[in-house]
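A single protein chain has been omitted from the complex, and every remaining protein chain is retained in its original position.
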Amino acid sequence: MKNRPGSEKGEDLDVREVHGQLLREKSEPREMFHAAPSWLKHGIYAPLTIWALIYLLSASGGFKWNEYYEGFRSTVKMAEMEKLNSEENGSSPESPATPMSLRDEGKTVYQNVCSACHQPNGKGLPGAFPPLAGVDWVAGDERRLALIVLHGLMGPITVNGETWNSVMPPQGANLTDREIAAALSYVRSEWGNNAPEVLPETVGKMRAEFKDHAPWTNEALTASDL
Amino acid sequence: MKGRFRFIFIGFMLTFLAAWIGLVVLPVWGLGNFKQTPDPKTGEMIPPEFTALEERGRDVYIANGCIYCHTQQVHSARNRTDIVRGWGKRRTVARDYMNHGVAQLGSMRTGPDLSNIGVRNPSETWQLLHLYDPQITSPGSIMPPFRYLFTEQPIGSDGTSADAINLSGENAPREGMEIVPTEKAKALVAYLQALKLSEYEIPEAAAARIDSKIIDSEIK
Partner (left out) sequence: MSTPDPAASEDIESEEAQRERSLQERLKVDRAARWPVGIFIASSIGWLVFGSLIALIASIKLHDPEFVADNAWLTFGRVRTVHLNAVAYGWLSTVAIGIGLWVLSRLCRVPIEDHRSLALAAILWNVGNGVGIWGIFRGDSTGVEWLEYPTYAAPFLLVSFTFVILTAVNLIRKRKPGHIYISQWYIMAAFFWFPALYFTAHGLLILAPVQAPAQPPINWWFAHNALGLWFTPVGLGTIYYLVPKIIGRPIHSYYLSIIGFWSLAFFYAWNGMHHLIGGPYPAFLITASVVASVMMFLPVITVAINHQLTMFGHFKALIYSPTLRFVIFGAMSYILVSFQGSLMAIRSINNLTHFTHYTVAHSHLGAYAFASMVFFGGIYYIMPRILEREWPSRWLIRLHFWPCAIGIIIYFVMLSWGGILQGIAMNRGEMPFMEIIKTTMPYLKWRSIGGTLMTIGHIAFMASFIWMVIDRRKQGSEPTLFAKRTTQDTPATNASDS
């Protein structure tokens, strides 16, 4: 910054020559005092404020820490009623079966749960997850299939002549009888498979019969008297 | 007199203080003191705490920024689709997160929600393969491969290690080598397997399920 004329001891020099930037500046900003337009007050401020108050009071679930639903109905109270009802009647408040067909329902279950490993096309992954398409196991005993899904499977198995050694985790705790039946029905009728539907009752029977069974192995499955 | 800055200062600090009380103090007071409750069926205390391994897994989850593509919350108004996709059985509520240490709710769903990945996909084999290269298990995925969480090592004299992952095709390791997950990858998978956010029957669960049903009927 040495040889800059006027930049070090510049105040006394003719600033006009050096500080073009400053000189051409307009004066420091000021404000005029026009009033806020009345349409702004009546057309914007007022309606916004009224809406805000109404929404705040009506969509806050009664300002309760455990009320997550913002509408007028209280889910907390409804849950209490439901509990009382089920204690009196002993009935479970589960909703009735959906009108969807077992196979259509199974498609969703398969997509959500099974397709990650067995792949959307049912071909599995070489070396890791066995296929389901055109496979003897799938077309075979439906009770055996239900048991595998309920409790899982580990150790070597032979699928279509090829040996697989991996772990299938149990899904019994995660899926209902109907969901398992639906997924199996879907698998048994897709990708060229053509085996009959699996009924939820069959899965229920297996669940009850082999309650909390450990993951199955090839030997256990063939040995157990179904 | 408009020239008094002191009043402006007090004013803008007061507006700030009001919001600070409302959105910081109040949530800490109302949502910061949850205790475990017994499971109505088994009597176990829920939601359970994470093990040390799972906590290390969460550190890996955080260090690699999984949160930027994966949420951990079952959305209420999206309940219908979140539940249809199998991401949870009900909307998640505050108590579900009480043992989470650093909440990883997330704000973006470039990838699927992971609230209940421990239930939806409990397969360790799958998780490891998917981490090594998502294209193996999910062709077309845009998730980055996490090969740096695995190491290549020579196969020992007593054959392939138990935890070596089974790779074939273009991913296959070199002759005489095997690919094994590092401690970090194992911890991460343990953490993922422990994520079962909306599975526990906590006191708020019944109301949360009803909330899901109401919104479902509203959408229909």
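Going by the order they are written in, the chains are A and B; count residues from 1 in each one.
We adopt the following convention: contacts are C-beta pairs under 8 Å (C-beta built on N, C-alpha and C of every residue); 3 or more make two chains touch, one makes a residue touch a chain.
Source: prediction; values computed, not measured.
*Asks:* Touching the left-out chain: which of B:96, B:124 or B:199?
*Replies:* B:96
*Asks:* Touching the left-out chain: which of B:69, B:155 or B:214?
*Replies:* Of all options in B:69, B:155 or B:214, contact with the hidden chain holds for B:69.
*Asks:* Under the stated touch rule, tell me which residues of chain B contact the chain that is not displayed.
*Replies:* Per the touch rule, chain B residues meeting the hidden chain are 2-3, 5, 8-9, 11-13, 15-16, 18-20, 22-24, 26-28, 30-34, 61-69, 71, 73, 75-78, 80-85, 91-112, 134, 138, 140-148.
*Asks:* What chain A residues would touch the chain not displayed?
*Replies:* Spelled out for chain A, the touching residues are 4, 7, 10-11, 15-16, 18-37, 40, 44-45, 48-49, 51-52, 55-56, 59-70, 108, 111, 120.
To be clear about the criterion, only the chains that are shown with their structure count from here on.
*Asks:* Could you pull out which chain B residues touch chain A in their complex?
*Replies:* Interface residues on chain B, with respect to chain A: 30-31, 76, 84-86, 91, 93, 119-126, 129-130, 136-138, 166-169, 203-204, 206-211, 213-215.
*Asks:* For the complex, which residues does chain A have touching chain B?
*Replies:* Going through chain A, the ones touching chain B are 65-69, 71, 73, 75-76, 78-79, 82-83, 95, 108-109, 111-113, 116-117, 125-129, 166-170, 173-174.
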